[in-house]
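Note that one protein chain of the assembly has been removed; the remaining protein chains are unaltered in position.
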Amino acid sequence: MKRYYVMGLFSNFEEAFSTISEIRQHAIPGVTVDDVTLKSPIEHPEIEEILGDRGSPVPKFSLFGAIFGAIFGFLFLASAQANFLTQPQGGKAIITLPSNIVLSYEMLILFGVLSTVIGFMINARLMTKRHPLYSEKVSLDQVGVMLELDEKNVDSLKELFKKHKVLEIREEVSQ
Amino acid sequence: MQTKDINENIAWAKINEDVLRSMENPRMGYWVALAACVAMIMCAVLAEIYQYQVGMGPSGLNWPHMWDLYIATFVFWIGMSHSGTLLSAILHIIQADWRKPIYRFAEAMTLFSLMTAGLFPIIHLGRVWNMYWVLPYVSDRGIWPNFRSPLVWDAFAITTYMTSSALFLFIGMIPDLAICRDNARGWRQKLYTVLSLGWQGDDRQWRHFRRIYLMMACFLIPLAVSVHSIVSADFAMSIMPGWHVTTFPPYFVAGALYSGCAAIITLFILLRYFFRFDEYMTIPIMEKTCKLTFAIAMVWTYLNLIEFAATWYGHDPVAKELLIQKFIGPHAPFFWTMLFCGSVLPFTLAFEKLRRHMPTMFVVSLFLNLGMWLERWMIVTPTLSFSHQPFAWDIMWPSMVQWAIVFGSFGWFGMLFLIFVKVFPSVSMYEVKEMVFHRRHYHSDELESKFHRRAGDRQSDADPSREGA
Amino acid sequence: MFVSNKFLSKRRGKGVGQGKVSQCLAMFFSVLASVFIVAAAQAEVPNAKPPTGTHSGEDVPQPIEFPHDIHADINGINCMYCHTYARRSKVAGIPPTSKCMGCHSIIATDKPRIKKLTEYWENNETILWNKVHDVPDFVHFTHEKHLQRFVFKNEGMDVANVSEVCAFCHGDVKKMTVAKKVKPLNMGFCVRCHEANDGPSDCWKCHK
Amino acid sequence: MSGSDINRRDFLKFMGLGGVGAATLSGCDMPTTITLEEGKEKVVAYLAPEEYAIPGIGVTFASTCKQCPSGCGVHGRVREGRVLKLEGNPDALNGKGLCQMGQASLQGHYNPDRITQPMARKGGALEPVTWEEAWKLMKEKASGAAQGRSAWFTGTVSGHQSVLLSALNKAWGSKDHYVYEAINNAVGEAVNKSVLGDAAPAYRLDKAKVVLSFGADFLGTWVSPVHFSREYSKFRTGDRGVLIQVEPKMTLTGGNADLWVAARPGTEGVVALGVANVLLSKNQVDGKQLPQAALDVISQYGVDKVTEISGVPGDTLVRIAKYLNERSPSLVLSGESAHGHANGYQNAMAAMMLNVLLGNVGETIEASNSMAFDELKAKHGNSKAMLDFAAAADAGKYDVVFFTGANPVYTAPDHLAMAEKVAKVPFKVALSMFPDETTMAADLVLPLSSPYEEWGTSVSPYQPTDAAISMSQPLMKPLSAETKSLGDILLSMLKYQGIKDYEGFDDYYAYLRSELDGLPGSVKAGKDGDEFWSAAVQRGVIKVPTKAGSLKVNLGDVSPGGHQSGGDYPMHLIPSSNQTMYDGRNANLPWLQEAPDQITKIFWDSWVEMHPKAAAKLGVKEGDFVRVESDQGAVEAQVYIYKGVHVNAVAIPVGRGHEEYGRYAKGNGVNPLKILSSIVDGKSGELATHATRVRISKVGRSEELPRLGGSEVQVGRRLVNTVSADVFKRTEGA
Partner (left out) sequence: MSLKNILENWSHYRRAHEEGGHHEYEHMWGMAIDLNKCTGCNACSVACYAENNLPTVGKDRMRKGQGLHWLRMERYWDEPDLGGDDKEYQERGGSFLPMMCQHCNAATCEPVCPVAATYHTPDGLNAQVYNRCIGSRYCSNNCPYRLRYFNFYSYYEESWPEPLNMQLNPDLSVRDKGVMEKCTFCIQRIRTGKDAAQREGREVKDGDVVTACAQTCPTEAIVFGDLLDKDAQVTKLWKAQEVELGRAKQDKSDGELRGYRVLEGLNTDPCVMYMDRVREA
């Protein structure tokens, strides 16, 4: 069976949200709220209440990156110092904690940030091609609700959209 | 009298339109400014070429003044870089949404100040061509940089800070770059398509976006503090009188925030005027910035005073002698100018009338910046002039080469900033939309407005028709 | 003894251990880590006792094409017979013309190169040789120390003869006519050998 | 490692300049120059080296420093045929020490402005000529000079050079040999001669417990500074002696004094009399050593009168007398600033009187160990020679004058018009290393080799402990093949004159060897021929048996002489000499130009020292230019203000302000000698260098003083702590 992408553009969040609410209440059989993708110019502050809490692993990346950065930083510095051909000592120890802590701290942040960014890139599916149904209006002032669904449900979805004062409906065959 | 941070009825489309308009069709004035900046850079480049070929001699540096304007200006630019990212991150975390119209250019300012600042430690090196030896790279010679040196810490810190704040700026700009992509043609479209990384505003992207933005803000606050503490370590880790000061880390951070805020005010006014961003860079936001600046100025003043007191009542005769030299010695005119600009002048920010008067604020902010620049100079040079060994006491005046490079650094910063405002949106469109949306739907602003409202203002505020939806 | 010396020889290349990390992290960090660790480990591979490294030297024109092979290899003359200062001075020294003439006033006097030599000698003219093995001026290399240790004390070395020691840095001169630079003679080259053989690690030994 | 019995001549012949590893220059690099191109540098193969000459290892050879008349022994470190560094010769009078002038004499040797070939005046300008042409000119002009119409004008000469010079003069029938030194102790020598019968007795600082010095800068420029510094070191250790310096401008010695007393210039004799007065009246010193005439004079100079004349406070006089009385033996010296007056002789005499009164003669002033060979003794210069020469040249007495080792055109005051007078001599020959003022005024210039390129012997004018002949030997091959040593030139001239005694010698070296071979067996200590020669060359000095001297005491008139009023010129001018520029001969050595003056720390330029009160009166501050004007002219220089100069005096250092003399000397500073008034010391006839009166005016220009150092005081940092001598003696005293 063919599957379709259908996107409706709404003039504001209220209309889009009421559409999604109906989908959530199984207005269309076989279509759940998890199939919904909301496209908006900003992030609605209460979007979890509508779409459900979908979670984000980005902070875990941050944590891993930071821990790795700190450990790697310290070991890197310590091994460099321990194997330094000639040590400038000036009456101090060879592996110096104050400086290593400062530098490990910088490494912690650097790796934390890099890892966070990479986590974001991966999780947010950036650096992929835009969806064929992407509308420029979404970046302007309209809110898009997109679903991937079976052919049989397309019409009922359109109905639903229209019910909620959709401005425009686009559809595309899913590959 | 405008009291709202932003008019919540402003239409989203208008926001896009206004900001995008600011990015196109540079007027004659823009090109003149850009040419002026390039000319300034050329001064510095010529001076640097001369210095590179002849040695550090023409810079007028001497024994015992091994550092002077280069390092002072380095600290100045590093300081200036602090407000953008740090304020943006802090205000983001505490959810002060008035940051939204102004944080973009502030962050850009951070990045460009850093790019300027990073040049100075390189320029000041006697053997520039070997500067990469500061970096910890693996070589078969078995030698590494000296990780004890605060200059190496600087290299680490600045690299980290530059990377992180550039990413912070860039990540925060992605939705806006998507807007630009959607509206641009030609080379700009290609550029924005690449830069926007395929942003399409779907909920998954927004969800991760919110987390990363928060995480990065969390990283950046301690980072920014650590970076300037490390810069202060260049001085505080030494044993020189006037440098070896325990209050230096907070003092430097306060000074950095201070000069950064002052620079934000300057650029705020310029952008507001030239790009007609009156509706976004509103006077209430300006006022908030001014209040913040005033508070930081007072912190800075306090740290100054306790440093004086600690030195005066301390038992280090060398440091005390230096303090006396600062007060009445050859550097005294600059020292008192610095104190005047840094501690007295900010009191203008305490007056609402003055705060709301843009020309005054523009001039004041320039003087605040001057004061902050002098502060750095007065940290670096008097210590070198009057250190432990009285035989090595000396005074010097920087040569034209140093001045040219310092002068050129402003051109460099200006050029980067000018290019930025025409290539990237200098006001965050999506966040202003958020702000407007937020205020419209949650009325958080209303309470505040009531609180501030005065009888005479009621009329103008009560007329919603003026600000169309 | 200087503190870091004894540890220098103990270095063995092994990367810094890593725990299990998620797939993505592993991918990302392996790239980064390879920059530091892998390269570092490779640089730390312990050397064989003679220094390693090669260099393809150019042919250096000399006023007289001195055939090292005939002297050192075919006739088996000890290197220090001609480079007589090597064991007692920083510089190895070029043999004085008088030394050449010591033999060549009798031997092979009809060869063109010897005629050229004789001409120099008779005109009381010094021969200006072109320097092949040159190090930067801030490097103060001492032949004496190296020869005393590796030839005369034979410390830790199993060296059959002098020319083998000389070959550490000068290559197999026996097989050359005019000497050619076949070793890099850069700092890494020196340092690796110093590490392998517990040489001094004080910068001021060579740079001052 | 000193040179053994090797044939140094062969060494020099075979040792190419540079040697192995010729270019060892340039340390750190620009990125462009780091690549080492193989075969770019040259390696020199020796022809036939000596066994001891190992490239890369320095060899030390002994020689003699000629940078000032003291003639210290040096050891030169030679590597790859280049002399790199000089050290003191421990066998010589100066011991292992060497002063900065001696250290810097290497830069004279390697000076880029050295004359490298003969020059002759052709149509107004000096142009290079060959030696053949030079000799031809000599033949035409010099040899043709009538009997007695030639003269030599030299600096201090001694040893076999002096012998040859006398022989040459004799051959030419001329007695006129002017020996000139701008900085000299001639007045002191005259007094010594008259009182003690010995012009240069030995001053035993090491024995003295008090040294009272009237302007004798024995640590700086007086007589033999390195030797005296060594003595000073002994004087200061153990039972530490007291040094009191009375002078109008602080010299290096004054800078080390326990008590520094500023006396009005020219009144040092009065101060000495005042001290004697106090000693006799308050300290009950027995005056029977002194003749009655002297006692009469002393009694006239009570404390109040002395204070009035000299400006030295009464209690200071009492303090000086107390030191002298309490600690014995003492030593009273007089030097430049006391001698350089119309009454300089009396000043020196008054100082000598104190020595007599305190019984120092025989105690701390001993008879010198005069050498057995009179002909080798140093002919020590004075400034009377220059005055005499000026008069003779003006009178057209000479057809030919030879100049060497002295630069009268530079050092002579303007009133002598030395340049014009020299110009009156029809043919002037300068034998010189450098294009100095006198050399540039000559008609024929013969290039001399440096002291480190030539063989020679010399004898120091001051021979306190042992008499010795110092040997000079080449430390390296001459830098220029065209230069010749003075000895060689003299020998050639003698041969040219057809003096038979010298015809057998190929060169000066051969002459020297034969002369030294001819020394009596007592000197040669059983060695002979090559053995003695190599021992002499190796050690650098030949100790010579001495005639035991003796001192008499015959004190002359001690009355201090009149004190002239300045009239229009209220201030005294002190042309001070110091160890950097000396009399101007060091001005071409960049190390010494850059070495700060020991007291003021000023370099590369001249300055005017002023008392703060005088400066306040004039309204000038440090760095302002002032014009110092005498009846003979004026100079302008920057002011340095401190309390180490008499309030009525200004001091300008001697030695800068050259008009010629190479790139480092030319146009640097001013020459205060030029504006000296024409005053001479009444008794000795010496030029009264310190007697000039000047007036000072503001110029209105100001510039930062070229001065090293910031703060003049320690601002309480106690970098140099001072402890009292009592403590020192208690803990470390002998």
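As written, the chains take the letters A, B, C and D, and residue 1 is the first residue of each chain.
To be clear about the criterion, contacts are C-beta pairs under 8 Å (C-beta built on N, C-alpha and C of every residue); 3 or more make two chains touch, one makes a residue touch a chain.
These figures come from a predicted structure and were not determined experimentally.
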| item | value |
| --- | --- |
| Touching partners, among the displayed chains, of the absent chain | A, B, C, D |
| Touching residue (missing chain; options D:Asp388, D:Glu594 or D:Glu636) | D:Glu594 |
| Candidate in contact with the missing chain, chosen from B:Lys4, B:His65 or B:Lys326 | B:His65 |
| Hidden partner chain, touching residue among D:Lys66, D:Arg82 or D:Lys428 | D:Arg82 |
| Residue among B:Met131, B:Ile328, B:Val344 or B:Ile419 that touches the chain left out of view | B:Met131 |
| Interface with the unshown chain - residue positions in chain D | 17, 21, 24-30, 58, 79-80, 82-88, 94-100, 102-104, 106-107, 110-112, 219-220, 225-226, 229-230, 232-233, 236-237, 240, 242, 245, 250, 252-262, 323, 479, 579-580, 590-596, 598-599, 601, 603-605, 611-613, 642-644, 646-647, 668, 704-709, 711-717, 719-728, 730-732 |
| Residues from chain B at the interface with the omitted partner, ascending | 54-57, 60-67, 121, 124-128, 130-131, 133-134, 143-146, 148-152, 155, 234, 237-240, 384, 387-392, 394, 396 |
| Interface with the unshown chain - residue positions in chain A | 75, 78-84, 86-95, 97 |
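The definition used in the following text is that only the chains that are shown with their structure count from here on.
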| item | value |
| --- | --- |
| Chain separated most widely from chain C, comparing mean CA positions | A |
| Averaged-CA centre spacing for the pair chain C and chain A, given as whole angstrom | 59 |
| Interchain centroid distance [CA atoms averaged], chain B/chain D, Å | 65 |
| For chain B paired with chain C, centre-to-centre distance based on mean C-alpha positions, whole Å | 54 |
| Multi-partner residues of chain B (each touching 2 or more other chains) | 136, 141-142 |
| Of all residues in chain A, the ones touching two or more other chains | 76, 83-86, 114, 119 |
| Touching residues (chain side chain D, partner chain B) in the complex | 28, 30-31, 709-711, 713-717, 719 |
| Complex interface listing, chain D residues touching chain C | 16, 20-21, 23-29, 34, 36, 38-49, 54-57 |
| Complex contact set, residues of chain C against chain D | 57-58, 60-61, 85, 88-91, 93-98, 121, 124-132, 134-138, 181 |
